[in-house]
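See below for the structure under consideration.
As you look at this complex, bear in mind that one protein chain is not there, while each of the others sits in place.
Should a chain be cited, it is by its letter among A, B and C, assigned in written order, with residues numbered from 1 in that chain.
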Amino acid sequence: MAKIDEIYEGVCKGNRKLVAEQVQAYVDNDGDVVELLNDTMIPAMRDIGDKFSRNEVYVPEMLIAARAMQAGLDIIEPLLAAKGHKARARVAVGTVKGDLHDIGKNLVVMMLKGAGYEVIDLGVDCPVEKYEEAVKEGAQVLCLSALLTTTMPYMKEVADHFKGRDDVKILIGGAPVTKEYANEIGAHGYGSDANDAVRALENILNAA
Amino acid sequence: MAKIDEIYEGVCKGNRKLVAEQVQAYVDNDGDVVELLNDTMIPAMRDIGDKFSRNEVYVPEMLIAARAMQAGLDIIEPLLAAKGHKARARVAVGTVKGDLHDIGKNLVVMMLKGAGYEVIDLGVDCPVEKYEEAVKEGAQVLCLSALLTTTMPYMKEVADHFKGRDDVKILIGGAPVTKEYANEIGAHGYGSDANDAVRALENILNAA
Amino acid sequence: MSKLAISNINDFIYGQSPQPVTCGNGLVIGGGRVVPELNFTLPSMDINEQTWPAVRAEYEDMIKSVVQRAAELEAPDLLVEFETLPPMTIRPDWGLEITRLLADALKTAADKHGMRTALRCTPNDTREFERPPLMRQGAYWDAMQDFFARADEAGADLLSIESTGGKELCDDALVNADLRAVIFALGVLGCRDMKFLWAHMVRACEGKRMRPAGDTACGFANTAMVLAEKKMIPRVFAAVVRVVSVPRSLVAFEAGAVGPSKDCAYEGPYLKAIKGVPISMEGKSAACAHLSPVGNISQAVCDCWSNESVQNVQLLSGKAPVVSVEQLIYDCRLMNVASASADEDARRLRDWLAASDATLDPQAYVLCPEVVLRIAEQLADAATPYAQTRRAAACAIEEIRQGYEDGKVQLSEREVPWLDIMEMALEDVPEDENALIEVMRPEVNPKICDLREYGV
Partner (left out) sequence: MSKLAISNINDFIYGQSPQPVTCGNGLVIGGGRVVPELNFTLPSMDINEQTWPAVRAEYEDMIKSVVQRAAELEAPDLLVEFETLPPMTIRPDWGLEITRLLADALKTAADKHGMRTALRCTPNDTREFERPPLMRQGAYWDAMQDFFARADEAGADLLSIESTGGKELCDDALVNADLRAVIFALGVLGCRDMKFLWAHMVRACEGKRMRPAGDTACGFANTAMVLAEKKMIPRVFAAVVRVVSVPRSLVAFEAGAVGPSKDCAYEGPYLKAIKGVPISMEGKSAACAHLSPVGNISQAVCDCWSNESVQNVQLLSGKAPVVSVEQLIYDCRLMNVASASADEDARRLRDWLAASDATLDPQAYVLCPEVVLRIAEQLADAATPYAQTRRAAACAIEEIRQGYEDGKVQLSEREVPWLDIMEMALEDVPEDENALIEVMRPEVNPKICDLREYGV
């Protein structure tokens, strides 16, 4: 018999082995994988994300949790697909052209995956064409990251490119980026850190 | 017999009494007042202005010179008018709306008068209407001054108001104002200090 | 016996004043530790009904980020100054709304981080917004009084102002380097207006939590300093104007102000020596607001250490107010570590700060602790603010001349003759205040200045 509580705890504590074992047991027991995902695994990641926002855990701990979560996802994903379950949304994440910083971008990718989104990782140094491709692949929201004041203006170019297209929302973040800048360039959301990006994304999708 | 050299020196040294005496002697002797103005008095003021720009004299010394110059002008102005002599140009100077600083503005007025211009002093806290009035009174160039970053944007409003009107040129200056800002708002000139304003005005008029 | 509150150079130290002020959430000023005083202001933006939510949001952002950084750096003390912008003084509801917002945030910070915090509230002296200014009547003055009356309720812990009585004549006096006119503006008009204004401000604090803090001769002596930095007037002239401004700023304390004086009042050391009140000063860490020749020496005997003011603009590291608070906190750490080591060490650091600047500029030289004490002694002895003002000019000229002769302060060649020029000008300033008034009266343009507004 699988222990739901142990899966939750296992994700929070980043116990990969435990999560894999218990998820397997749950699946073997014909448990509802959609329920497991939505009611246990995603809340566990949200829990750890909130702890990070409250300065109770560090990023490495969050990363370990994400890897434990992934170990569970690897098991249930084929079953979810078979059941026709869809991710909450498909989003693309990339650092903008001229900027090679990926620390922040990688964290956002990880947190969004942990929150149940399907994430396309566009990498760094992304020109507008790369974001356009992602949209063609079904991305509903584009998450733009920049660490340099010199590359930040490129966010505006991307935002301008997609202006007036209702099917594409823009979410931006990064050290020099501010909420005001997001408003100024007409982005639909702003995330002050990786966990905040999840919240901002939810707001965008709820508003849509 | 009037001594031209003494008039020049008298202006530079700010010797009001000497200038008045010698100018009167010159006039009594049927000297050419246009020549006196253009070849002696204005060059003397330019000399003192340049000395200020080279940090060789202080503003108080420049002000004393201007008052000495004025003592001479008081004598020759009626004669100049009778001869149909016209000032080099008519210009208006004012600190923009919301800004009550007049130190810089007063210096500009003084230097422009000393350089032979007819100056309309609009005072401080000038709305666009006041500049418009000055134009109706024949001002060809409007000199805008601002000391506050908060009032500087009003310069753009004035510049925008007169945009496309070939008969009006805008010259700006003041502590927070930069050459780049002048370019940005489409002003025709920028003066970094009171003496530089004279140079900038000459450039504008020569270009016109 | 000396009439000074501090007459021994050994007792003239930063962070310590004979009359410490306790305010806000347990913050003690002048009680042993130098306190960072942060001031911030809006980036370039309009203030009107439409933009008001954005204005509020800027202040919320500023106080939040500043408090957070101060907490991260474990600053034990934080004084925040809210200098209103004119629309917020003309319409007190606006200024007081921001006051409340900031006071609440500082209270929360005190509760959450154990930080000792306080809010200085500095409405503008909007009376100068018309010519001639109405100093004792009219809509501007009414709104100011309304602001004073309600500031305590809105959460202000200290009430200050940069008052402007006499400034309408002083600007011209400065560019003309006309010492007599400066003395008239500061020693006659300025002192009278201070007496009038501060009586009202002290009364507004009576029976309340809010304390009447202090004023500054910013519009006078700092204007002179800026003009000297731009090489428009001699540095020796600006140095003399600084000392000449002391009696005017003292009037607030005669009227009941308790300190700390305003940060931009570089005349502060004189106020501290004479009245024993704590003072706020600014220098190198206020370079964002104005350059100065007194970046270190201004620190020598400060009780609060301020950045003067900074707009909420983005720098490479973060918003400018956060940058300022970090710099102030580090400056204060150094001073407080030295004084915690020993009073002797505080004096050492004080003397190095003073020696850093004193020889290079007469404006720095007149802030030397020992020069301050010598001149202050003379001022404390004068019978009236006017007599003090006149004496301040004489003492300053004399001290600078002596310092120059002794090689303690350098003067450029073209500065030196101005000592004689000022001395001669001073000979034309009568001992009798009324005599000066009658000399000046016909020279005053009634469109610029209405002497009746000063009771003259």
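Descriptive notes on the structure:
What we mean here is this: a residue touches a chain if its C-beta (ideal position, glycine included) is under 8 Å from a C-beta of that chain, and two chains touch if they have at least 3 such contacts.
These numbers were taken from a predicted model, which means no experiment stands behind them.
One chain is not depicted; across the entire complex it touches A, B, C.
The chain not shown here is touched by just one of C:Ala355, C:Ala382, C:Leu426 or C:Val456, and that residue is C:Ala355. Only one residue in the set C:Gly295, C:Pro369 or C:Pro385 touches the chain that does not appear here, and it is C:Gly295. Residue C:Gln311 is the one among C:Gln311, C:Gln363 or C:Gln388 that touches the chain missing from this view. Within chain A, the residues in touch with the undisplayed chain are 55-56, 58-60, 63, 100, 102-103, 106-107, 124-125, 149-150, 152-153, 193.
Against the chain not displayed here, chain B makes contact via residues 149, 176, 178.
By the touch criterion stated above, the residues of chain C touching the omitted chain are 69, 72-74, 229, 283-285, 287-291, 293, 295-296, 309-311, 313, 315-318, 320, 322-323, 326-327, 329-331, 333-334, 337-338, 341, 345, 348-349, 352-353, 355-357, 360.
Rule of thumb we're sticking to: only the chains that are shown with their structure count from here on.
If touching chains are joined by edges, the resulting network of the protein chains shown is an open path. For this pair, chain A with chain C, the centres built from the Cα atoms lie 52 Å apart.
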